[in-house]
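Below is one structure, written out as structure tokens; comments come after it.
Missing here: one protein chain of the complex. Every other protein chain is in place.
Per-chain numbering from 1; labels A, B and C assigned in written order.
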Amino acid sequence: MMENLKAITKDELLNEGEKLLTGGAKFITAVCRDLGEQLEVTYFFSLKGGTEMYPLRYTVNKEEEVPSFSQITLATVLIENEMKEMFGLKVKDLALDFGGHLLLAQDSPVTPLLKTTGKTASKGGD
Amino acid sequence: MPWMLPTILKNFFGGPATRLYPAEVREPFEHARGQVSFNEDKCTLCGTCVRRCPAEALSQDKEKNELVFYPARCIICEVCADICPRKAIDLIYKWRLPFYTKPVEVYKPRGKESGKAEKEAAATREPALNN
Amino acid sequence: MAARTTVPFGPQHPVLPEPIQLKITYEDEKVVEVVPAIGYGHRGIEKACELNEYTKNIYLCERICGICSYIHSVSVVEVTEKLWPVELPPRVKYLRTIWAEMSRTHSHLLWLGLLADAFGFESMFLQFWRIRERVLDLLEMTTGQRVIQSVNVVGGVRRDISPEQKKTCIETLNTVRKESEALIKVLTKDYTVKSRTIGKGVLTKEQALQLGCAGPTLRGSGVREDARLTKYDAYGELNYEPVVEEAGDSYARALVRARELFQAIDLQLEALAKLPEGEIAVRVRGNPPANEDVMRTEAPRGELFYYAKGNGTRNLERLKVRTPTFANIPSLLVMLPGCELADVPVIVLSIDPCISCTER
Partner (left out) sequence: MGLIEKSRIKSPWILHFDNSSCNGCDIEILACLTPLYDVERFGMVNMGNPKHADVLLITGPVNRRTARVLKNLYAQVPDPKIVIAVGTCASSGGVFHNCYNVLGGVDKVIPVDVYIPGCAARPEAIIDGVVLALQKLASLRGDKK
């Protein structure tokens, strides 16, 4: 289902996404991935009753600020907050900002899904 | 409320639905996953189950010849029983009873000694499948 | 000007078995603003999936949610299979469809019971849960466990349905249908049920699409969208058409689930009748290659989205789970303002929130 993948830059996201939404698409989710120096963000939209999928993908450096899609639809507000706290992705102008504590507690590890913070994850068990 | 009447009448004249559990124990189904049991005679301490257990409920000590099982960590997923090359692990359908303190079960596998002779005899046979 | 009060709804609330907090601002009895606060169930499963071998992910992902656990395991197994890709035997596809629909049956019965409990109809709650036990018995008989089935492996399934079990399944499903028909009649015709649900929490078609809702919440608003239309597993060969209701209120969402309950029973009976002979597993060799793919399945609560990327080793590079409730929470922000204090539990329950799914 990745055949319609379209590579964009972070500034094109709002335009391209809005075009899809006005064409009757539905926002599904966004996926962030750690590439080492950079972060890869993919927004997934579905069309035609969910049978077709339109992913939009951009890559940014870790320090760069990225625009928030939640200005256009509230559907993305939770996932953008999640990417912000899990990967340290700098999303600006969030419609509803949880300040990095949507899922993580005060004493949880910071940006846990980055590869560098991975191996030191706490060991539960008895 | 009138639409509920048939159900109410049925319940009124029908027998009780409750399983009177501690008094009458209903046997679980034949292949239900209840708890793990080990066969010390067959186990050779190959370590496949220890590596593949998703919950780290098993550990081994090759020097002391010990297989240690922590029942409080076991999620009864049947992986160990599935992949054991010697079929030394089995699942019995009866569920494990609650406990006050977490038990640790230590097994002393004897499969190596008894297995050697058998292995030599079956050297020409196909090797055990192990993914 | 009426006084405004902010009241926390949850994290421990008698209606919700799970912890979710909604900070609700009221003006007298009317809700004016809602802010969700989640995170009480966050464990960090996505990270653990990257640290684990891919075979262990199945058992971890199954435990994202205990109610739709079967669909979670189907999704994680099939998204991993898509990386090779693995060609599945037809019997595996049918068996997975049967068990998926079985778990949908028990999930919808559970939800209908909880809804009855939310508006104070306790005897109906108990009746629905009594029927549900029959479905759980079927699951235990065929897969070995009542709640968390653990039957899927990459490349197939571990249990088979024998001819005798098939016969018992058909008999029990017919009983379940007969018994639920009597109760659904109460749900659809009773005055108290209607007065508590009709016109409560209205979500229009445009709003539902805009907010990216999923599952019965979306279909209750008149959108014909269902992940089963992508024809995964055996759905392409079965007689299947999504259930759609137009009204968009809590009553419509209840009707969607009630009709899906019977549809799920029909699908199971059809799949059991068509069940082909053959292998129940194929051997998969090697590690997942460095491909990426997505898998979309229809969980009882809505569309479940899995994204996986392999890197040629035993561990996956990334596994992302988007669960239906995660998509449905924004719709609460639209539905709740304007309703009354006493209707909040019914409206919150009408999206069938599953918090352990949402937070993973």
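Simple rule for what comes next: a residue touches a chain if its C-beta (ideal position, glycine included) is under 8 Å from a C-beta of that chain, and two chains touch if they have at least 3 such contacts.
These figures come from a predicted structure and were not determined experimentally.
Novice: Could you tell me which displayed chains border the chain that was left out of the figure?
Specialist: Looking at the entire complex, the absent chain's contacts are A, B, C.
Novice: Touch as defined at the start, partner being the missing chain; which of C:31, C:45, C:252 or C:344 qualifies?
Specialist: Considering the complete complex, C:45 is the one touching the chain left out.
Novice: Specify the residue from the set C:110, C:141 or C:187 that touches the hidden chain.
Specialist: Only one listed residue reaches the unshown chain, and that is C:110.
Novice: On subunit A, what residues meet the omitted chain?
Specialist: Touch with the absent chain occurs at residues 103-109, 112, 121-126.
Novice: For subunit C, which residues touch the unseen chain?
Specialist: Residues of subunit C in contact with the hidden chain: 11-12, 14, 17-19, 39-45, 47-48, 51-52, 59-60, 63-67, 69, 110, 125-126, 129-130, 132-133, 136, 145-148, 354, 356, 359.
Novice: Which subunit B residues would touch the chain omitted from the figure, given the whole complex?
Specialist: Residues in contact with the chain left out: 17-22, 25, 35, 54-56, 70-77, 95-102.
The definition used in the following text is that only the chains that are shown with their structure count from here on.
Novice: What is the chain whose Cα centre is as far as it gets from that of subunit A?
Specialist: Centroid comparison gives B as the farthest chain from subunit A.
Novice: Between which chains do we find the greatest number of C-beta pairs in contact?
Specialist: Greatest number of C-beta pairs in contact occurs for A-C.
Novice: Determine the centre-to-centre distance between subunit A and subunit C, using the mean Cα coordinates as centres, and give it in whole Å.
Specialist: Chain centres of subunit A and subunit C, defined by C-alpha means, are spaced 24 Å apart.
Novice: How many angstrom between the C-alpha centroids of subunit C and subunit B?
Specialist: 29
Novice: Measuring centre to centre with CA averages, how many angstrom lie between subunit A and subunit B?
Specialist: Measuring from centre to centre gives 41 Å for this pair.
Novice: For subunit B, what residues touch not just one other chain but two or more?
Specialist: Residue numbers touching two or more other chains: none in subunit B.
Novice: If I count partner chains per residue in subunit C, which residues reach a count of at least 2?
Specialist: In subunit C, no residue touches two or more other chains.
Novice: Taking the complex as given, what residues does subunit A use to touch subunit C?
Specialist: Counting only subunit A, the residues touching subunit C are 1-2, 21, 24, 26-29, 31, 33, 42, 44, 46, 49-51, 53, 73-79, 96, 98, 101-105, 108, 112-113, 118-119, 121.
Novice: Which residues of subunit C touch subunit B in the complex?
Specialist: 52-53, 55-56, 59-60, 63, 123-124, 127, 130, 140-141, 144-145, 148, 150, 158-159, 182-183, 185-186, 189-190, 192, 283, 285
Novice: Can you name the residues of subunit B that touch subunit C in the complex?
Specialist: That would be residues 1, 3-4, 6-7, 17, 28-29, 31-33, 52, 54-55, 75-79, 82, 131 of subunit B.
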